[in-house]
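As you look at this complex, bear in mind that one protein chain is not there, while each of the others sits in place.
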Amino acid sequence: MRGMSTETAPQRLNAEQRAEIDALRAQRAETRRPTVPALEEALYQAMPVLDHGFVRVVDYMGDDAAIVQAARVSYGRGTKQSRQDAGLIRYLMRHAHTTPFEMCEIKLHVKLPIFVARQWIRHRTANVNEYSARYSILDREFYLPEPDRVAAQSAANRQGRGEPLHHAEARGLLDLLREDAERAYDHYEHMLNERQDGAVIDPSRTGLSRELARIGLPLSAYTQWYWKTDLHNLLRFIELRADPHAQYEIRAYAEVIADVVRLWVPLAYDAFADYRAGGARLSAKGLAVVKRLLAGEAVTQEDSGMSRAEWRELMQALGRGEA
Amino acid sequence: MRGMSTETAPQRLNAEQRAEIDALRAQRAETRRPTVPALEEALYQAMPVLDHGFVRVVDYMGDDAAIVQAARVSYGRGTKQSRQDAGLIRYLMRHAHTTPFEMCEIKLHVKLPIFVARQWIRHRTANVNEYSARYSILDREFYLPEPDRVAAQSAANRQGRGEPLHHAEARGLLDLLREDAERAYDHYEHMLNERQDGAVIDPSRTGLSRELARIGLPLSAYTQWYWKTDLHNLLRFIELRADPHAQYEIRAYAEVIADVVRLWVPLAYDAFADYRAGGARLSAKGLAVVKRLLAGEAVTQEDSGMSRAEWRELMQALGRGEA
Amino acid sequence: MRGMSTETAPQRLNAEQRAEIDALRAQRAETRRPTVPALEEALYQAMPVLDHGFVRVVDYMGDDAAIVQAARVSYGRGTKQSRQDAGLIRYLMRHAHTTPFEMCEIKLHVKLPIFVARQWIRHRTANVNEYSARYSILDREFYLPEPDRVAAQSAANRQGRGEPLHHAEARGLLDLLREDAERAYDHYEHMLNERQDGAVIDPSRTGLSRELARIGLPLSAYTQWYWKTDLHNLLRFIELRADPHAQYEIRAYAEVIADVVRLWVPLAYDAFADYRAGGARLSAKGLAVVKRLLAGEAVTQEDSGMSRAEWRELMQALGRGEA
Partner (left out) sequence: MRGMSTETAPQRLNAEQRAEIDALRAQRAETRRPTVPALEEALYQAMPVLDHGFVRVVDYMGDDAAIVQAARVSYGRGTKQSRQDAGLIRYLMRHAHTTPFEMCEIKLHVKLPIFVARQWIRHRTANVNEYSARYSILDREFYLPEPDRVAAQSAANRQGRGEPLHHAEARGLLDLLREDAERAYDHYEHMLNERQDGAVIDPSRTGLSRELARIGLPLSAYTQWYWKTDLHNLLRFIELRADPHAQYEIRAYAEVIADVVRLWVPLAYDAFADYRAGGARLSAKGLAVVKRLLAGEAVTQEDSGMSRAEWRELMQALGRGEA
């Protein structure tokens, strides 16, 4: 994955929000708990994602050594030597001993489009507090893709994106999306008869309840939440959502979070990259094919017992193109 | 809650869907498993909710006796006499012995507006398969409230609905919602360059991928899912979502599901109605007030140690109005 | 895995238990729900495991077609043709689309040693009702391994079993285990001052509470529970517990349950056997080694970047012995 952006997206925050974050970052306290200086450095900052979104690390518990400590159920730090710790962490990851990774926890504040939130929430082993549009008024902010992300339905992968559209075509569609979103927000304010700052628009009218007024807003509207999960489930999130089959927009979040994990627990992240995000899962049939190939045998899809799709995926994994 | 509607909402289904349901309902097989004739009768039927939604019971496991059987870890049916079963079920409900209720399971097919789905999904102990708008095209269907459900923000309950708006005002807002939704769907089709039946609109254009085209649709658009959960978690869902503090639209679903539960496990439902949905939770302070009142003492909010809001809620629970 | 035993372990059940089971098996009802005749045939029967344990299927929900139906969020059965269903199920399994498999549910009655129960309960996504030793008296039954299962600590796998002990040695240890267990149960009865049938032993003494008397019983004592889970989590259970790294005693249960799954959802089971239980997971480094080998390169552990343990596991997976 990519180098971590340290841009803090000031333009995404208003003055009050910036001041609140600065106040948090300025405070220091002494603790006996394990700390991760690299993550402390990034704490509370808004890391930009998409056009208006962000990820902020709000709190964390544990570090690489905490994984080792839990695996050993130890009285002390559990650490012997860094090399031994790395070896144990790799062993745990390789053999799917997942519970020690659950002993680290992270809490994020995320701003994200509603359609992304709907995919994200499917990860059930997490704690969530979402901004309530029954209680509060949403921001006038909508996700619009970059023109070169505006693409046709994929032919190969029936649920994803394929080739980008021509820029003129893309621009036309983006204009439609933007105009509809702006109009929906205008009508939202009209129905509420109130602006986000609390100002009443027309004192002679009664505003509509917030829980109803918001139902006309598009799925591209931004929401925000506090989201907290353990490292094992976070790695599972990254594995599924940083995958090329995931929709680009949630992938953008997963990649920023992967960068956070690399800062936080570098040994666990390396083991994850080697054993889970990288590499490949061979089926029983796929493994049989590999053994035959290694024995110098010529194997074809027809005599592999695999379907055409499976065969293609295997050949891709083995770097043999359309072999 | 209300009597169960046996209307099967035929207008909500097209001919093909009706035929599929009829075919399911026509099939019969023999089983050794416990069956609930009243629920069999309702099986697969679409029970209407809101303007375009429905709830269908697709499958179920267990009955009242299965709760008893699990509580007793018995070899046989677990049933002694119906009266003893009722007594045990009431005891389990009263003492929060929740695990025997987890031994019944139900599977529903639900059609619901996206903003309702977003509240519903917060119940994490459930299994969900949602219709994929990355893979398929959504229906041209949007939720619009009945005019007398179009209400102002509540003054008392800061996240709910209060008084209905005047009908003229309501109609105006409904027109806005309808027009915006129709326009958004027109643009959705234009962006896809394809109708739901697969017909290409303009062969000279390339359609936009489905995962992107849908982001302009409003939160009032309908989605659908298979949702499966156990009886304990279902009762928790009903407790929270059939509550007056819940948004009317999800309450409409919770009430239909409560009717289903009453058909399915009448003893468990009665115990739930008595101990969980009915009655009241008294705080330590509230209980002290009740004891003082029963002792003939005059008690005021000021000397109760309770806040004004707590006092008001207590007096309401005790049926003492603004006492 | 092995052929399914249809032995029904009558010697493990007393006359009353057999009669209760026979009564359940004799009952028949008509249902509109999907049924699986092969599983109906096995329903309620006690399938023997270890020396006194069993697994009984008490109820089930869904079948192979229910997986397809949920994946398609369909109004009808979801089935097109059996071959298409198999293809979709294989696709879902291959791409870790796990939610449709959660739409099938099974409920088991299991009798098992307490040390096995302690491993089993770590699978958290399940519903459990265990026989209460606070409320009831446990049976005089203890697990004793077959002599050829009495083995030394493994040298290779630091948490498992290696070579069997000599039979004379094994017999000596089994005698110790048996005598201690019998004595502990005698003392249990003495402390309770009551037999399991309710007969008081010495009317002049007061018995000890059940919750305390049981603390002297060994971990080899048998307990029983109702355990209910969905197919996805059941397959995960089988994957981890039918694995050679699992302790033999829980593996014995996992293998019987695997046989049940094969009866219940044969298409899903085949896909599981091919993609999850069979085959191999290659790390990024392991995949690089395979590519180099396929390109005809000689690769050694030293230049593979892998640890010795990883290299050995890879060579074993590829069937290259100690290469």
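The chains carry the letters A, B and C, assigned in the order they are written, with residues numbered from 1 in each.
Operating definition for what follows: a contact is a pair of C-beta atoms (placed from the backbone, for glycine too) under 8 Å apart; a residue touches a chain by one contact, two chains touch by 3 or more.
Source: prediction; values computed, not measured.
The chain not displayed here makes contact, within the full complex, with A, B, C. The hidden chain makes contact, of the residues B:14, B:27 or B:283, with B:283.
Set against the missing chain, the residues C:52, C:90, C:214 or C:262 yield one that touches it, C:214. Within the whole complex, the absent chain has one touching residue among A:100, A:113, A:218 or A:286, and that is A:100. Residues of subunit A in touch with the missing chain: 13, 16-17, 19-21, 23-25, 27-35, 40, 43-44, 58-62, 66, 69-71, 73-77, 99-100, 102-103, 105, 107, 109, 127-131, 224-226, 228, 230. The omitted chain makes contact with subunit C at the following residues, 113-115, 117-118, 121-122, 124-125, 128, 132, 134-135, 143, 145, 149-154, 158-163, 165-166, 169, 173, 176-177, 180-181, 183-184, 187, 190-191, 205-212, 214-220, 247. Mapped onto subunit B, the footprint of the missing chain covers residues 87, 90-91, 94-96, 99, 122, 240, 245, 273-275, 278-287, 290-291, 293-294, 307, 309-310, 313, 317-320.
In the analysis below, only the chains that are shown with their structure count from here on.
Work out the mean CA point of subunit A and of subunit C, and you get 35 Å between them.
As a whole-number value, the distance joining the C-alpha centres of subunit A and subunit B reads 30 Å. Counting partner chains per residue, subunit A has residues 122 touching two or more of them.
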